[in-house]
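All protein chains of the complex are present and in place, except for one that has been dropped.
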Amino acid sequence: MDRESIEETISAIIDCMRTSNHCFSKSLQEEDVLMVKECIRLTRECADVCALALNALETDSAFAKPIGALCAQVCDTCAVECGRHQMDHCQQCAEACLRCAEACRNLAAA
Amino acid sequence: MDRESIEETISAIIDCMRTSNHCFSKSLQEEDVLMVKECIRLTRECADVCALALNALETDSAFAKPIGALCAQVCDTCAVECGRHQMDHCQQCAEACLRCAEACRNLAAA
Amino acid sequence: MDRESIEETISAIIDCMRTSNHCFSKSLQEEDVLMVKECIRLTRECADVCALALNALETDSAFAKPIGALCAQVCDTCAVECGRHQMDHCQQCAEACLRCAEACRNLAAA
Partner (left out) sequence: MDRESIEETISAIIDCMRTSNHCFSKSLQEEDVLMVKECIRLTRECADVCALALNALETDSAFAKPIGALCAQVCDTCAVECGRHQMDHCQQCAEACLRCAEACRNLAAA
């Protein structure tokens, strides 16, 4: 990948990490927590895998591709789950997850 | 701190990290998730701070004391919240948090 | 803190996390690794504490202030160490650490 593509990937990962953490916190404040319990589980996991992927890209890791593939898988699952709910924080999270998943898939395939 | 005390502290931190993650997952499976939503928030934070403290002790970090003080503070708060609930996973988490908090306070004061 | 200040703090933390990881990787590629061995140790720790602080701010953590105080302390130390070396990656890291330390101190005092 050229430097510009890496920067775009990093940007997508940071956005996804931030949006997932935001959704985690807002979901815990919903009256109907039960409805979003899978979002809570997945957004935590998504934020953690994004943090790993970010470190990998910034440190020229030899494992950037398999980490990118894992990150895409977690983000795709989180996007499906959050996409089922109408709250802004879930919809924004679903969009950020989809963008991050696509960027990470490109990274893994590069 | 002597090596034996450091080993005991590390053991308390690992136990707390594991028990907090277990409580996080089990709380999300409770029918009454709303009741344990603060446990969910705190157990995640507790596990993350324990991971940082563990790394600090294993890598001879110059910041082991302030990290220990922070870990004790988070663990104390998590112990109070989980201690309010009667489920096994919450009671076990509260106990592990109290032991970890005491070990980390001793580390911070050493 | 108002939302604008929190956003500025988050931005300083992200920049510091990225720059620290970059400096970690570049320091390991220096011919004179011995000279920058403390940078390597500190940049890893700095990146890890920044990740914790970022999560805290994004999830409305009750521990944002003590985590901010810890982050400022680690960043200040990393800035001093990296500031002693003339390589671009060290100088950039020192600057990002200073900005992050100041932002986190403001957060801790807010």
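Going in written order, the chains are labelled A, B and C, and every chain counts its residues from 1.
Keep in mind that, in the parts below, a residue touches a chain if its C-beta (ideal position, glycine included) is under 8 Å from a C-beta of that chain, and two chains touch if they have at least 3 such contacts.
All of these numbers come straight from a predicted model, not from anything done at the bench.
Put simply, the missing chain touches A, B, C once the whole complex is considered. When you scan A:14, A:57 or A:74 for touch with the missing chain, the hit is A:74.
Note on the undisplayed chain: of the listed residues A:41, A:85 or A:99, the one touching it is A:41. Residues of chain A in contact with the chain left out of this view: 41, 45, 48-49, 52, 55-56, 59, 61-63, 66-67, 69-70, 73-74, 77. Touching the omitted chain from chain B are residues 10, 14, 17-18, 21-22, 24-25, 47, 51, 54-55, 58-60. Considering the complete assembly, chain C touches the hidden chain via residues 24-25, 28, 31, 33-34, 37, 40-41, 44.
Just so we're on the same page, only the chains that are shown with their structure count from here on.
Rotation relating chain A to chain C, from a C-alpha superposition: 180°, rounded in steps of 5.
For the pair chain A and chain C, the distance between C-alpha centroids works out to 23 Å. One simple way to say how far apart two chains are is to compare their mean CA positions; for chain A and chain B this gives 26 Å. Residue positions of chain C touching 2 or more other chains, listed in rising order: 55, 59.
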